[in-house]
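Written below as structure tokens is the structure these notes are about.
A single protein chain has been omitted; all remaining protein chains appear in their positions.
Chain IDs A, B and C follow the sequence of writing; residue 1 opens each chain.
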Amino acid sequence: MSKFSREIEVSGHLIDSLILTKIFDVIMDLNGEFQVLEINIGKKKKDASYAKLLVQAKNQKLLDQILEYVYRFGATAKIQKEVKLKKAPKNMLMSENFYSTTNNHTQIFYKKRWINVENMMMDKCIVVSSKGAKCVPIRDVKKGDKIVVGETGVKIIPPERPREGMNVFEFMGSSSSSERPTQHIAKRVAEDIYKTKKAGGKIIIVGGPAIVHTGAADSVAKLIRFGFIDAVLAGNALAVHDIEYATLGTSLGMNVRDGTLAIRGHRNHMDAINAVFKAGSISNMVKSKKLKKGIMYECVKRKIPFVLAGSIRDDGPLPDVITDIEVAQKKYKEVLKDADMVIMISTMLHSIATGNMLPADVKVIVVDINQPTVTKLMDRGTWQALGIVTDVGAFLPLVTREIEKLK
Amino acid sequence: MSKFSREIEVSGHLIDSLILTKIFDVIMDLNGEFQVLEINIGKKKKDASYAKLLVQAKNQKLLDQILEYVYRFGATAKIQKEVKLKKAPKNMLMSENFYSTTNNHTQIFYKKRWINVENMMMDKCIVVSSKGAKCVPIRDVKKGDKIVVGETGVKIIPPERPREGMNVFEFMGSSSSSERPTQHIAKRVAEDIYKTKKAGGKIIIVGGPAIVHTGAADSVAKLIRFGFIDAVLAGNALAVHDIEYATLGTSLGMNVRDGTLAIRGHRNHMDAINAVFKAGSISNMVKSKKLKKGIMYECVKRKIPFVLAGSIRDDGPLPDVITDIEVAQKKYKEVLKDADMVIMISTMLHSIATGNMLPADVKVIVVDINQPTVTKLMDRGTWQALGIVTDVGAFLPLVTREIEKLK
Amino acid sequence: MSKFSREIEVSGHLIDSLILTKIFDVIMDLNGEFQVLEINIGKKKKDASYAKLLVQAKNQKLLDQILEYVYRFGATAKIQKEVKLKKAPKNMLMSENFYSTTNNHTQIFYKKRWINVENMMMDKCIVVSSKGAKCVPIRDVKKGDKIVVGETGVKIIPPERPREGMNVFEFMGSSSSSERPTQHIAKRVAEDIYKTKKAGGKIIIVGGPAIVHTGAADSVAKLIRFGFIDAVLAGNALAVHDIEYATLGTSLGMNVRDGTLAIRGHRNHMDAINAVFKAGSISNMVKSKKLKKGIMYECVKRKIPFVLAGSIRDDGPLPDVITDIEVAQKKYKEVLKDADMVIMISTMLHSIATGNMLPADVKVIVVDINQPTVTKLMDRGTWQALGIVTDVGAFLPLVTREIEKLK
Partner (left out) sequence: MSKFSREIEVSGHLIDSLILTKIFDVIMDLNGEFQVLEINIGKKKKDASYAKLLVQAKNQKLLDQILEYVYRFGATAKIQKEVKLKKAPKNMLMSENFYSTTNNHTQIFYKKRWINVENMMMDKCIVVSSKGAKCVPIRDVKKGDKIVVGETGVKIIPPERPREGMNVFEFMGSSSSSERPTQHIAKRVAEDIYKTKKAGGKIIIVGGPAIVHTGAADSVAKLIRFGFIDAVLAGNALAVHDIEYATLGTSLGMNVRDGTLAIRGHRNHMDAINAVFKAGSISNMVKSKKLKKGIMYECVKRKIPFVLAGSIRDDGPLPDVITDIEVAQKKYKEVLKDADMVIMISTMLHSIATGNMLPADVKVIVVDINQPTVTKLMDRGTWQALGIVTDVGAFLPLVTREIEKLK
């Protein structure tokens, strides 16, 4: 078997972050073999480890497949090779055999040195120009763009598993059971929001209309008013029901304060939509004092950006909704740039959308009463997400109350 | 078709409570026909209505089937017939063609008058003696017991749908969506508990261990201490984890106060079990001051009865657990007698068990984060249950806080 | 109380279809009173019933509220009044107090006769012109359009509950438990599809990507090839994964045939997207023989319309995707016109979208493994939907097999 082999090197927290385990796994899964030529485990916990392996396979094709994988885990060939580039044949078309990105930080070996790929997102291609390398979605590809192909010269920096400090991510582990001490989790989430903000971090809320239906709109509005939130990403429904609640006291026609059904309540959300059309926009409605509280109100008042992305199920939609989803995706990405923490609440659609746009080292908290929503988000690649299976109508008020104590 | 026909009468809230609708439905579903001979709708809302129908079918068998159903809905034949009785052929054996009970109030036409069946439960038989008629489970049937057979002479009093007053049952409707204003629902449940108790009602909690895991044990303990709860029905796990939490601060090894995993925490619930065995019983443990707080502690202190029913998955189980489920069922029934309100929290097993033992006019509230649990309970016949899909760890503290305000 | 009263009339299947029950309920819920002045129950099951009631309330405002509701249930004032119209003050703005539509068939009393409102959908307004009355979404409202306001002169024709014939809707009832005989339900759904098509009906599939992930794409493709499906409504993901599966054998990188993970499989769906961009469109890809099987292939081959609506979470999206959701909504509506049966599979987003566009008498079947998805659709107003809680990957092949037997 010796003919088809390659020496690879890898360094970092090989044991803690499971890098070596994953490399061994994939070699064996693909029927390859390996020899550990050299290994040096960090003697103390902060020390990085180093390993040199000889990977072997029955034929060149299998060897290449194995190497593609191990490169993904951060290993590199002993002798570095330049990244391969190929020009895009036309606008909105990636080159054959394009490298499809992950959400991990990525480097390419270009002109004999490793350079970072900017604007990292999942499932995109990498375009290299004189300005460097960046992650580009297919519809933004221009004819002639130099696109990375194959896996040669591409290196991933796998995220370290978080270890130090005490935040909510550490004690939860990866599991998302509903059998956790809810009040305590709320406290931890509150502390995490508080500390992230104190340290100058950027926190974004991605939310669905169940925030309003379950009576948690006041809590989210408060978080914004207190200055903890830097942007809100949502769809038409969150804004409509927030405004319905702020102006008429109902959510989908149910009085949030006393739980009764309002007379003619079925038309209230349409009335809210009509009111916004009358004002011309949500911010006009705030200016003209027709909208005086709620999530959207606080965004306008505090000049926090919000992006409302259209969807096929929208009523209206509101004039503020971006009905073209290509444009909406661009706005989402702008807002998400440099985010430190993203809190996703009761919306599978916008959560998965946002997850795809985030590098893997951004903290993501997903709050939903439905466990499969959380599972699906992780299955779709946002594996770093911390899932909290709870009732947002009871949970968010707890978080806000804890934050008020910390202030 | 005229040969096979029967005149029936029905009275009550025929329209409000859908009685007439159900009668029409079943006649048509079984390919029968009907003529409305007389109808008298209550002119005002409190007035009862009356209808006389002629039911017709192609043959006697079909007619009998239709009549069986319409009698179940509270209709009666114009000419009353005596209930039919047949002696049980041996112990623990019901007579052929036994009448299988529902959880509705039921009367039989015995010795020319309608008498109530006592101790109404679902899926049992009716035994008639000189003392009257009562509902009896198969294992309690004695040889020679006179058991009601067929449907002749049996009448059901369908429960009225609740209309007057303002309680949580009214505004929720039958649906059990998670998209409801949680804080408000908590307030309504609190009011309902408060009013029921004020009026001298009997309130029973049926609970699973998730109460402890989600950090809501203190809330339930408080409800008991405040005197709102008259009994607790549960299994081994609730008691074990409550005692684990009370003595060691953990639930399944996780520190409830700060959410971290305790050192050697995996053995804590076994340690709690061992401690009870050492004391001999839970009440001994309270007496010897080894158990000083929690749900079980409050039950002992306030002399509230608790019944712990064994199950195949029990660790231990505790000495207080009734390991024979026949005996446990009897104890459950004793405790449930004359209950006005039953609150079922995070336990499908004990909820369905309890549901089967309750007449349909007892208020039932089911709180669970998992919607199918609620659906299943209703499918099993406890259709009167009000389902609240929420996180008990966040919901119960809200309820307790509201009750403290009312006190 | 006599001063504020009104006589109303109502006819139809008052008992079967719960119309009278609902009217009594709402009068009492709003603290009104009623007298039954006249009632005539259909003597046989096909006969319609008629009732005349005197509705009373404490003041005019309450009376008006009650009347608004009872008109919604199909009652009409004894003396008909013309519908009230008010001109839209500007483009995309409905008149104050606009009547917000339901998904029931609706008539307005205009120029002394009842006329049908065309193009009935939920949560829209009604515009009256010389051509008649039609249902119009807010963004299509033009300045000066005459819009129905208030509830006067508006009548709803509540759908009859289905009774005759044997279809899947009858035996399921309204409940959507997972505890039903799956193979039999599949057979009934197959029979219903078969009969609907035989009778010249129009059947539309609304689907999500789980169809492909769970291995049911071949079954859906077969239904189209056999001629049972008249249109497919979906998003980008269904098309992408269907083409990924058709060209590369994987779905989200997993080999559907043998369940293993494909080498570099994570890039396969991006590869499929790139292939469509290369061809220019899905139909070009079929023409150039690059796409030779699957759901999209069969649509193109059989000239079945498909509409792919964009969403914020789309990768790509494909050139065929309509990225502006206003345009996509219009296309959806065009396709849905005159549909007889809509089968919604594993997609909450597109199901709710479609549900909003359908009159209440179109048969809707929702298939999803997640019970809350089904509950939510019904909560949003598509109450006529039949929910089947099952695994589409196992269920759809059963349906197809049954249809093959019927052919």
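One rule holds for everything that comes next: a contact is a pair of C-beta atoms (placed from the backbone, for glycine too) under 8 Å apart; a residue touches a chain by one contact, two chains touch by 3 or more.
What you see is a predicted model; the values in this text were computed from it and never measured.
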item	value
Shown chains touched by the chain that is not drawn here	A, B, C
Of A:F24, A:Y50 or A:Y194, the residue in touch with the unshown chain	A:F24
Of B:Q60, B:N274 or B:S288, the residue in touch with the unshown chain	B:N274
Subunit C, residues in touch with the chain not shown (by the definition above)	171-172, 178-186, 188, 210, 213-216, 251-252, 254, 256-261, 369-370, 389-391, 393-395, 397-398
For subunit B, residues in touch with the removed chain	30, 65, 68-69, 89, 92-94, 98-100, 102, 123, 125, 138-139, 151, 235, 263-264, 266-267, 269-271, 273-274, 277-278, 309-317, 319, 323-326, 328-329, 332, 348-350, 352-353, 356, 370, 372
Residues of subunit A (touch criterion as defined above) contacting the omitted chain	15-16, 18, 20-21, 24-25, 27-28, 33-36, 39, 41-45, 163, 175-179, 371-372, 375-376, 379
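One rule holds for everything that comes next: only the chains that are shown with their structure count from here on.
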item	value
Equivalent interface positions on subunit A and subunit B, same or different at half	same
Chain whose Cα centroid lies nearest the overall Cα centroid	C
Angle, in degrees to the nearest 5, of the Cα rotation that carries subunit B onto subunit C	180
Separation of subunit A from subunit C, taking each centre as the mean of its C-alpha atoms, in whole Å	33
Centroid spacing, where centroids are CA-atom means, of subunit B and subunit C in whole angstrom	37
Averaged-CA centre spacing for the pair subunit B and subunit A, given as whole angstrom	45
Residues of subunit B engaged with two or more neighbouring chains	178-179
